[in-house]
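Only one protein chain is missing; all other protein chains are in place.
Just so it is clear, A, B and C label the chains in written order, and each chain counts residues from 1 on its own.
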Amino acid sequence: MEVFVVSLLNGLVYGMLLFMLASGLTLIFSMMGVLNFAHASVYMLGAYFAYTISLYVGFWPALILAPLLCGLIGAAIEMWGLRRVHRHGHVAELLLTFGLALIIEKVVQMTWGLLPVPYRIPELLDFPLFRVYGTQFPAYRAFMLLISALMFGAIWLGLRRTRVGLVIQAALTHPEMASALGHNVPRIFTLVFAAGTALAGLAGVIGGNYQVTEPAMAFTMGPIVFVVVVFGGLGSLTGCFIASIFMGLIQTFAVVFDVSLADLLAQFGIAVTASTPFAEVLNVTLPRIGALLPFLLMVLILVFRPRGLMGTRDT
Amino acid sequence: MTLLRRNWPWLVALAVLLAFPFLFYDWTRGRHSGFALTLMSEIGVMAIFALSYNMLLGQAGLLSFGHAVLFGLGAYCAAHTVNLVKAGTIWLPTELVPLAGGLGGLFFGFVLGWLVTKQRATAFAMITLGLGELVSAAALMFMGFFGGEGGITIDRVMDTSLLGVRYTSPWQVYCLVLGWAFVAAVLMRLQMQTPLGRMANATRDNFERAQFVGYDPRRVRWMQFTLAGFFAGVGGGLYVMIYEIVTFDTVSAVKSANALLAVYIGGAGAFFGPVLGTIVVVLLQSGVSLLSNAWLLYVGVLFIVMVMYAPVGLAGLIGMHAPLWRTGRLRELLLPYLRALPPALMLFLGFVLLVELTSFTTIGAAQGKRFAIGGQTIDTTSPLPWAIAVAALGVGAFWLRREAHAFRLRWDALMEDAKRQAGAP
Amino acid sequence: MRVRNGISILLGLMLAMAGMAAASAQQTIKVAYTDPLSGPFAQVGDANLKQMQYIIDFINAKGGALGKKFELVPFDNKSQPSDALIALKSATDQNMPFIMQCSGSNIAAALIDGVNKHNDRNPDNRIIYLNCGAVAPELTNEQCSFWHFRFDLHAAMKAEVMVRALPKDTTKVYLINQDYLFGQSVQRELKTYLTKLRPDVQIVGDELIPLGKIKDFSPYITKIKASGAQALMTGNWGPDMNLLIKAGIDAGADLRYYTFYAHLAGGPTAIGAGGENRVLSVMPFSENVSVETGNKEAEAFTKGFRDKHKFDFTSAGFRTIFEYLQAAVNKAGALDATKIAYALEGMSIRDFLGFETTMRKADHQLIGEYFVGTFKKGVKYDAEGTGLGWATTATILAKDIDQPNSCKMKRP
Partner (left out) sequence: MTVPAIELSDVRKNFGATEIIRGVDLGIARGERHAIIGPNGAGKTTLFNLISGRFPISSGSITVNGKSTAGLAPQEINRLGLSRSFQITSIFPRMTVFENIRCGLLWSRGYRYSFWHLLGGQKALNAEADRLLDRLNLGDRRNVQAGLLSYAEQRALEIGITIAGGADIILLDEPTAGMSHSETDAAVELIRGVSEGKTLIMVEHDMSVVFGLADRITVLVYGEVIASDTPAAIRGNAAVQEAYLGTIAA
C-alpha cells in the first residue's frame, strides 16, 4: 500500500511533466503535421534561460520570461524556417527541426558550457510538503502538479472559449478546413508553433531544476515525448493527457513489480533454465525494461492502431 | 562492348579510387597512411549504408530512424560468422564475410520489416524510431549475442582467402571494401530498374494508385525493406572487416541519423547523391572534428542550409546544370559564379570566424588551446576579430543577396534558352 | 548522365581530401588522447583534457623525457569505438608511441584489440595504450595485453574499496547499477566483497536499470526506502547517478550514497547542498588530501591548476601516469614502444601524494592508494563552487586491494 501510494504520486508528477512537454508537440504535430525534433531542445533552452534569468531577477520572473523567450524563438523558427520549407513537404520540415536540434545543443554547450549548471529549486518551495508513510513529498513537486494542471486548464479553456481556439480546434481535426474557412493560416501556424514551444519552455523552467540542467537533457527527453504524442493520437489533447499520465505511471510501477517472463512461464509449469533457448531474454525482469516499455507500447499501438489511443486520424 | 562504352565512368571511378590512397603514401617510411585508408574504407562502408538507406527514403519514400539496426545486426552476424570460421565450425572465404553480414541484414530486414512496413509515412518513421531504441537498449542488456559493452571482437586474418590475401594491412582491407562497395552500388543501381524498384517509386508517389494496378503496397515496402536490409548488412559486414570489432554503437540512433544526414545533404533524388553526402559527412566528422570543436554546429548549419535552400541535395544541384551542359552553355555561368564567390566566401569565413571565436572563449580557452590562423595567435578577448567577423558576416550576406539575385536572372534566362533549344528539334 | 556527373564530383572531392595529408617530424613525445569531445558525453573528455594539459606542462617543466617534451594530441572519438580506432590509425601514422583513453570500456576493449593487432602486424611501428579510466575488470584479466597499461583501479578493486569503507554500523545495503557490462560487473563484485569482507551486511535489494533511460528515480527511492536500506551502493555515472541522488534527497530518504563517480565534473553541481554528509565517492584523488596530510608540494601543484582554470582539479591523479611515462621513457632510452612497455611493467613509483604505487607486472594494472571522500561543508577546497567538498573518510592502501588476476600475458 505504501509503495503504491507513493508510486502513484511519483507517476503522476512525472506524467504531468511529460504532458507539459507533449501537449505543445501535440498541438504542433496535429495541426501542422510537423514532427518537431527541436521540441525537447526548446525544453532544454527553457531550463537554461530560467537558470540565467533566475541568477539576476529570481525564479518567479523566470517562470514567465523564459517561456516567452522560447515562444519567440518558436515563432522565429516557424516564420523563417518552417514556412520556407513547407512546400517541400513534411519530411523537409522534420529534417529542418532535426538540424535545429543539433544546432541548439551545440549553441547551449558553447554558451553555458558542457557541465550541468546549478539551477536550483527556489527556496520558497524547497521544503517537504507532507509525508506519506515516511517518504517526503517535496513542495516543488506539488508546485509542478499545480502548474501543469493550470496549464491543462488554460489550454482547454483557450481552445474552447476563444475564437482562435475554435479555429485551432477545427484545424486540429481537419487541417485542410482552416484555410477553407478563410482564416489566416500562416498566422495561426506561427501562433500554434510559438505557443507549443512556449509550453516546452515552461516545462523546461519547472523541469530543469527538478531534474538536472545539462546539455544532454534534450537528447534524453526527446524520444519519450514523441512516444507520448504518437501514443495519445493525433489531434487529441485528451489522448495526449491520458498517454502522458499512463506513461508516467507505467514507468513508475514497472519498477515495483519484480517479475520476468520466466516467472510467467513458471505459472504454467514451464521452468526456464540456463539451457532454455532465449533464457537471457526470458529472465529479464520488468524493472530492467521499465524505461523501454513506452517504446514497446508505441511500436505495438502503431502497428495495430496507427491513429493512437484517441487520435482522430492516422499518424 | 557497348556495355563498356556506356559504363566507362564506373570503371574510371574504380581505377581512380584504387590509385587514390597512393596520394597519401608515406614514401620515406614505405607504407600507406593507415588513417587515410581507414577513413576511405569508412567512407566506402557508410556509402553502402547510405545507398541502402536511400532505397527506403529516396526510392520508396520511407523515412526510417532505425536503419542502423539492420546495419548493426548484419555486422554482429558477420562477426559471429568470422568467429565460427576461426573456430573451424564452418568454412567461408574471407572475401565473403560481408555476404554473411548481408544475409543477416536480409533476415532481420525480413523479420522486422514484417512489423514496421505495416504502416507508411510518419507512423513508419515512429515505429522505426521505437524499434531503434529497443534494439540499441537490448544490445547493451543481452551479452549472448551482442557481447555487452565490449561488443564482439574478431580477427580478420583467417587463412581462408580465395585470393590468398591475409588482410593484415589496411590497404588490403581497403581493396576489399572498394570491391564490395562497387558490387553493392552496381546491384543497387540495377535494383532501381527492376519491377520491384519501380513499384517502390510508384508506392512512394501514390500508394493508392499502386494498389489499383494490382500491387500490394505493403508487400512492396516489405520487400524493399528486406533488400535494403541486405545491403545495410553488407555494409555492416565490411565494418567488421575494417575495425575487427562490433559494438552496440553500430545499432544506435546516431548511426541512423548519419545515414539520414548523408542522404539528404547529398540528395535523395539522384543515385549518387548519398555517396556524395557520405563523403561530406564523414569528412566533416573525421576531418573537421580534428580542427574544430564546433564541427557538430557546422554539420547542423550545413544540413539546415541544404534543407532550406537546396532540398534536392548536392547531387540535385549538380543535376540542375545538366540542360546547360547538354546545350554547351555551361561556361556562360562561369562569370556569375565567380561573381557570387567572393561574397559567399566572405559570408562563410565571417560565420566560421564568429563560431570559432565563440567556441574558443567558452570551450577552447578552458582547454588551454590557442586560436591560431597561419601561426598567428588571435586574441579572442580583443574586439577587433569580433568586429571583423560580424562585418564579414553582414557585408557578405548583403552582397550575396544582390549577387544571388543577378545570378538568378541569368540562370532563368539560360534555362529558358536551354529549354527552347531542347524543344526545337 | 547523372551517374557520370556524380562520379566526376566524387573524384573532385576525393582530390580535395588529398590536401589534408600531413606528416611531421618527431620533435616531441606525442601522446594521442582520444575521448568524447563532442556529443552528450563531451564533458568527460573536455574536463580530462584541461587537466592533462596542465600536468603535461608541469612534467615538461621538470625536463620531459630524453630531453624531449611531451605533447598531447586530442582526437574526438564521439564515444564511438570506430572513431577511436580511426584515431589509433592516425596516431600510428604519425608514429606516436602512446595512445591514451579514459572513458568507456567498450572503446577500451576496441582499442586493446586494435593495438594488439596493429603491433602484431606492424612490428616496426608499435604503440602503447594507456588506459586512464576504463574500468571493466576483463581488460586486465581475460583480455589483458602486453601493450595495455591501466592507471586506474578496475571495477572489482573499486568495489572492494567501497566495501572496505563501509562503516561498521551499516548493516543493510541496496545495490543499484546500470544494466550493461560495467554496471553488471560492479553489481557482481560488490556482492562478492560484501560476502567476503562484511558477512554482517545484508543486501536488501539489488537492481539493474537501463542505461541512461530513466528520467525519474522516485519509484526506485520508494522501493529502496521500503527495503529498509541504510546505504545505497552504485556505480552509476552521469544523469543516472545525479538523478538517483537528487530523487533520494528530495524524498528525504535517510540514506548514504556510496558512489564511484559523484566527485567527477558535474556531479557536485547536480547533487548540491542536499547531499551534505550523505554522498560518498570512491576516488583516486581529492584536492583536500594534500591539506589533510600536510603535503605542501602537492597542494601547491593542485592549487596552481585552480588559480589558472577556476575549475576543480579532480583528476590530478593523472600526474602519476605521466611520471610513470617519464621514468619509463628515460629507462628505455629510446622512443621504442616495446622497450618502454618492458620498462613500465613492474615499475614502482612513490606518487606525488607520498604513497607507494606499482605497475603490476603480471597484468599491467596499477596498484596504488585510493580514497573515499564524503561530501562536506568546511573543507579547504570546495567542489564546483558549491561550498561543499570532499573530505577523506577512508584511505585504502595499495596492499589492501592487491587482488589476484587471471591474466596470461603474452610478451613479444
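Odds and ends about this structure:
Going forward, a residue touches a chain if its C-beta (ideal position, glycine included) is under 8 Å from a C-beta of that chain, and two chains touch if they have at least 3 such contacts.
Small disclaimer: the values here were computed from a predicted structure and weren't measured.
The missing chain, though absent from the view, touches B when the full complex is examined.
Contact with the chain that does not appear here is found for just one residue of B:G30, B:G88, B:G214 or B:P383, B:G214. Although one chain is hidden here, its contacts on subunit B can still be listed: residues 190-191, 193-199, 201-202, 204-206, 208-216, 219-220, 223, 227.
One rule holds in what follows: only the chains that are shown with their structure count from here on.
For the pairs A-B and B-C, the larger set of C-beta contacts lies at B-C.
For this pair, subunit A with subunit C, the centres built from the Cα atoms lie 34 Å apart.
The centroid of the Cα atoms in subunit B and the matching centroid in subunit C are 34 Å apart.
For subunit C, the set of residues touching two or more other chains reads 46, 179, 210, 213.
Of all residues in subunit A, those that touch two or more other chains are 109, 114, 288-289, 292. For subunit A in complex with subunit B, the touching residues are 33, 35, 81, 84-85, 88, 90-92, 94-96, 98-103, 105-107, 109-111, 113-114, 223, 226-227, 230, 280-281, 284, 288-289, 292, 295-296, 298-299, 302-303, 306, 314-315.
By the touch criterion given at the top, residues 63, 115, 118-119, 121-123, 125-127, 129-131, 133-134, 137, 141-144, 257, 260, 264, 294, 296-297, 299-301, 303-304, 307-308, 311, 358-359, 362-363 of subunit B touch subunit A in their complex.
Subunit B makes touch with subunit C in their complex at residues 9-10, 12-13, 16-17, 20, 23-24, 26, 28-29, 31, 33-39, 42, 137, 140-141, 143, 148-151, 153, 155, 168-170, 189, 239, 242-245, 247-249, 254, 270-273, 275-276, 279-280, 283, 285-287, 289-290, 293, 295-296, 314-315, 318-319, 321-322, 325, 363, 366-368.
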